[in-house]
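This is the structure I have questions about; it appears just below.
Only one protein chain is missing from this complex, and each of the others stays in its spot.
The block that comes next holds chain A.
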Amino acid sequence: MAAILEVRDLRVEFPTRRGTLVALDGVSFSIAPGEVLGVVGESGAGKSMTGAAIIGLLEPPGRIAGGQVLLQGKRIDNLRYEQMRRIRGREIGAIFQDPLTTLNPLYTVGDQLTETMLTHLPINPAEAKRRAVEWLELVGIPAAAQRVQSYPHEFSGGMRQRVVIALALCAEPKLIVADEPTTALDVSIQAQVIALLKRLAREKGTAMMLVTHDMGVIAETADRVAVMYAGRIAEIGPVREVVKNPQHPYTAGLMASIPPLDRRVNRLAQIDGAMPRLSAIPQGCAYNPRCPKVFSRCAVERPELMDAGTTQAACWLHAKAMTDA
């Protein structure tokens, strides 16, 4: 099936006084209808930036400096604000990290839902009201008929994130960009919220880009996973393969640093060093100063994504296989 979302060679720049920072460079991936793509990587890798670029809400002076974003085959990266506005919420829904701050405190949740639906859907206010209650029920808020009239502060964090999910889905978009939707929540309710998100996405056939730090969530929810490092994709492939059999040394390091669920470990493996700042990304492979398998070519040439068995990895270790084939 044709992809819902296709990102081609995306480049995002931040012009600053001391020169241009390249926040994303050559990011390419696609998401099929109904598919969940997990996105992982250390803090600052560019995960949120990718999401913001897709929904057209990069914070100025950040801008898309190259590449394309295609939604159902049509370019959306070069649309004017008003055209893009009609796509946001309607075609692409977004879920942010902190439900305590993403809802307007002065509007009832019902008003925020009806406002969103009336903006995008050809329905009347009465119908919007009816659907608002329906959505609250759908995301599992008890006594939804009364709670539509509640204000955000009258809900707990988990309940608020359910409201946020309803808001992101209520105009029935084909794609959801969820940026760490459970990071700010109590550990005890994270699983419920993820399960809800996954169930709704499946029921509505909504594709999803799910940014998270939690490999457990990825393993359970995503179909494929993209590993980001320093504004690029280091590895992308089916979840099972990437987790069990990582082909990129960075992915391997990342997986080794995750505590296994089935046994206790005293010390987690840590990747030495830190991810480079945008102003000081090394020549060649950005990972080379930290990579245990670094060799001569790594510091000179930059690896693009290449086939690496069942996944694709941006690593010269897999170049030989390519030339041999």
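Throughout what follows, a contact is a pair of C-beta atoms (placed from the backbone, for glycine too) under 8 Å apart; a residue touches a chain by one contact, two chains touch by 3 or more; residues count from 1.
Keep this in mind: contacts and distances are computed from a predicted model.
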Among "Phosphate-specific transport system accessory protein PhoU", "GMC family oxidoreductase", "Ferredoxin" or "ABC transporter permease", go ahead and choose the protein name stored in UniProt for the chain not displayed.
"ABC transporter permease"
Which of A:T119, A:Q192 or A:N245 sits in contact with the chain that's absent?
A:T119
Per the definition of touch given earlier, which of A:L5, A:I87, A:V217 or A:A230 contacts the omitted chain?
A:I87
With the full complex in mind, choose from A:S30, A:S150 or A:N245 the residue touching the hidden chain.
A:S150
Can you list, in ascending order, the chain A residues touching the missing chain?
55, 57, 81, 85-90, 93-94, 96, 98, 101-108, 115-116, 119-120, 146, 150-151, 153-156, 159, 164, 167-168, 171
